[in-house]
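The complex appears here minus one protein chain, its other protein chains still in place.
Per-chain residue numbering starts at 1, and chain names A and B are given in the order in which the chains are listed.
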Amino acid sequence: MKIKVIINNQNMELDVAYDEFLADTLRRYGFLSVKKGCDTGSCGLCTVWVDDKPVLSCATLSVRINGKKITTIEGVQKEAKEFAEYLVNEGAEQCGFCSPGFIMTVLAMKRELQNPTVEEITHYLTGNLCRCTGYMGQLRAVKKYLGVV
Amino acid sequence: MYRVYGAAKGCQKILGGSVKMRVINKGIPKIDGIDIATGKAVYTDDLSSNNALVIKILRSPHAFARIKSINTERAQEVPGVECILTYKDVPGVRFTLAGQSYPEPSPYDRLILDEYVRYVGDEVAIIAAVDEKTALKALKLVEVEYEVFEPVLDFEEAEGHPSIVHPEDDIHLNMDIGMNREKNIASSYKLEIGDVDSELAESDIIVEKTYYTQAQAHAMMETYRAFSYLDHNGRLTIVSSTQIPFHVRGIVARALQIPQSKVRVIKPRIGGGFGGKQTASVEIFPALVTLKTGKPAKIIYDRKETFSSTTSRHAMRITVKLGADKEGNIKAIDMQALSDTGAYGEHAPTVFSVAGHKTLPLYNKAQAVRYMGNVVYTNKMPAGALRGYGVTQGTFALESAINELAAELNMDPVVIREKNIIKEGETNPILEGSKDGNPAALESCALESCIKKGKELIRWHEKYPRKVISDTKVRGVGMAITMQGSGIGGIDTASAVIKLNNDGFYTLLLGSTDMGTGSDTILAQIAAEVLDTTMDRIIVHAADTDISPYDTGSYASSTAYVTGNAVIKAAEDMRKKIVGSGAKLLGLSEKDVEFDGEFIKNINGKQKLSLNELAQRLISGEGKNQLIGMGTFGGETSPPPFVAGFAEVEVDKETGKIDLINYVAVVDCGTVINPNLARIQAEGGLVQGIGLAMYEDVQYSERGKMNSNTFMQYKIPCRKDIGKITVSFESSYEPTGPFGAKSIGEVVINTPAPAIANAVYNAVGVNVRKLPITPEKVLKGIMELISE
Partner (left out) sequence: MLTIKDYVLPKTLEEAYSILNLNKNNAILGGCAFLRLGSKQIETAIDLSDLALKYINEKDNQIEIGAMTTLREIETSPVLQKNFSGILPESVKNIGGVQLRNIVTVGGTVYSRYGFSDLNTALLSLDTDVVLHRKGRISLEEFLEKGAQKDILEKIIIRKTKCQASFKMMRNSAADYAILNVAVSKNDNDWKIAVGARPQRAKIAKEAGKYLAGSKKTNEEIEEAAVIATKELAFGSNTRGSKAYRESICKVLVKRAIMEVI
């Protein structure tokens, strides 16, 4: 089925199978930042925004995004780099495989929560698993980035 | 300025003196950090060809069976299917997937595809097709008839079980590992120093307990994957997310019976390894398909296959018997162990022996120690290398037993350690590098100050043993110590090559594999320090077996220490060559010039030549001498890093729920080359250890099917589960290490399980001796205490 979408501010027409999920579609169309880590909606690696909300692209049927706006980290490179600097300064990107999805969630959180507490930050980011860092360095980076004391 | 003393050892003089390091001990960001964090296409699947055949594996539904017949005709007829391979299509030469230096201690006990299938998930057929859907469609059409056998599932009943997991008689062993195949014993081992039985007989106090550590999954975020193709010379090229490119080359060559010269292995960025990618779980499949079809092929394991058809940590049962006097001086330690290697023997003998070798030296005051037992085959997924490599298992058992001994003596667990632990300068015959009658000395050890610092950081004196929070909640603290190694003494080697390029920048060629640890960065730091240059002047290349210098790979906590030493040698070699050729161009004698990183100049600085100019002239017709620095290192010893870990938990007495409140780890990894990266290594390892302690458990059904094969069923810690983690460094100086450094990668995973178990005991009086420590087990213990 042909669907019309706006990906990273560009109008695109995609040809997708009915049972294809967005993570696969995006990778097929060259958005290789989108990673898959679990197949069960548990890890958050595939997080992208649909109409500015963070969703699991591995659990979103591509046909259902017809007419919607998709944002991957390729589309917010400037902002992503700003935060990535904080992350990398802590060494908290480690293997980096979960970083794009993590950063997309952090940037969504920045838009959604006003002056979040540490507890609220942790809650918002719980759907993003990371096996390398032990999370502490990620939290240090987020706190510095958002100016949370 | 860096001064060459002729050998890596010279560096200690600098650190010991007043010369300040410019690049070492700085929290320099990872050189690949921004790119991988912001989603650049640099991982295996990002680089694979869209035209590659997609491979799917048909797997055994039975824990133990023989294939009576297999019919692929209908599957072959599906349009788009390129090839279907069964055990009839593969070489009959057995091999191991364990990434170890030749001769591997792991038994050669597997074929690419075998007539026998030995666990649920074992490979039955390889299907390659134009796309995933087609491959899956064909997979369903392969008809297999099995002769099903009674499987061996309980590792405590494996020895002498009526079913023999490996009935074949062509298993090849490179050395005697104590295999007794007909009894399902893959390996047996015994180490004894002194007379354990008589020391135990003379001890005032004996504590004897049995501990169980479960299988653990690596759960790296990037699942196993590789793709392959034939290059312009008809050579097989494999791009793989691996920790061991050179071993993969050897394993694939043996398995496919082709010369190593016909195989090239390239490692791009890796999305985590944790030892899992020290076993070549997937590379052979695309390699075989590419050889058979001539076409590019790729395999990407889904999460379920990653959980259930690769490797896990060896589950172990360890009975510890401690003898001590009334003052708490430990006289004898006896550890009797049983390890479950599953269907195949990857890393079976070495994980087993290491569990004793890297725990017992901690308590070198003991007069006699023994570590012995068997590794058994069962019909479950094979075990393999996983961060900690047996030491994690041994540490849980021994440290828990020491804590139980302290409780028996009514003694503070910290105090019993202070009395008994090994100290810098002391010797122990079990330390690597020991020869008969000549025990190796511990040249660097800050364990004592790690314990002291940890005690302060967790505020042990205020909190030990417990604090009542409310009617239902109580907090307790607990502790444990550990050691590991730095590479495998006498076996691991690494080479490094440094090229001076024509614009005065360097290329550092490595065969080690940064799997997210930051090793490429810290190795560049080491080179930059020696070459008196900045990080931006060093380009790191790793790893490609056609280009990179040989390296055993990144495992066994080897890269900072072994490869780091090789880099120092290569960089010093380069310095000498720069000085030599610079002097020549300046018309001076070598002893009259020095190199400050930018200029080669005479002592008063009046005659000088910039590195850029030197480089330009050397590659030109004038110089005809591109400079290449080269260094190879292999350690005789394996200097242990140490950790003292302290846990504070809050236990709900009515539900058994444990909340980890604080975890403090104080680490002695020698000189900290990059404090930021070392801290993350420590925090990440601790959380993986916390997972082992509290949440993670590879579980099987009664028929041997793995139940915990998704992240829904197998819970790695999430960010709400870990409380507050504090990491601190107490540096010793390791004279054989690069700038005094030792390893950090593995040692950090070992303390959480015993420290948390100890904290739970101190809180509510319950000893959980079987991991993971779940609320259910804790509540059961509490109920039992009440009913007593």
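Just so it is clear, contacts are C-beta pairs under 8 Å (C-beta built on N, C-alpha and C of every residue); 3 or more make two chains touch, one makes a residue touch a chain.
Computed from a predicted model, the values in this text were never measured in an experiment.
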item	value
Shown chains touched by the chain that is not drawn here	A, B
Residue among A:5, A:32 or A:56 that touches the chain left out of view	A:56
Candidate in contact with the missing chain, chosen from A:75, A:91 or A:127	A:127
Residues of subunit A (touch criterion as defined above) contacting the omitted chain	1, 17-19, 21, 40-42, 44, 47, 53-56, 59-61, 63-64, 105, 108-109, 123-129
Footprint left on subunit B by the chain that the document does not show	136, 654-655, 657, 694-695, 699, 707-708, 712-713, 715, 717-718, 720-721, 774-776, 779-780, 783
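As a working rule, only the chains that are shown with their structure count from here on.
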item	value
Rounded Å distance, subunit A centre to subunit B centre (Cα mean)	29
Of subunit A, residues touching subunit B in the complex	32-35, 37-40, 42-43, 45, 72-74, 77, 80-81, 84-85, 87-100, 103, 122-123, 125-126, 128-139
Subunit A-touching residues of subunit B, taken from the complex the two chains share	27, 29-30, 32-41, 43, 46, 218-223, 269-272, 274, 302-304, 515-518, 674, 676-677, 679-680, 683-688, 710-712, 716, 718-720, 722, 725
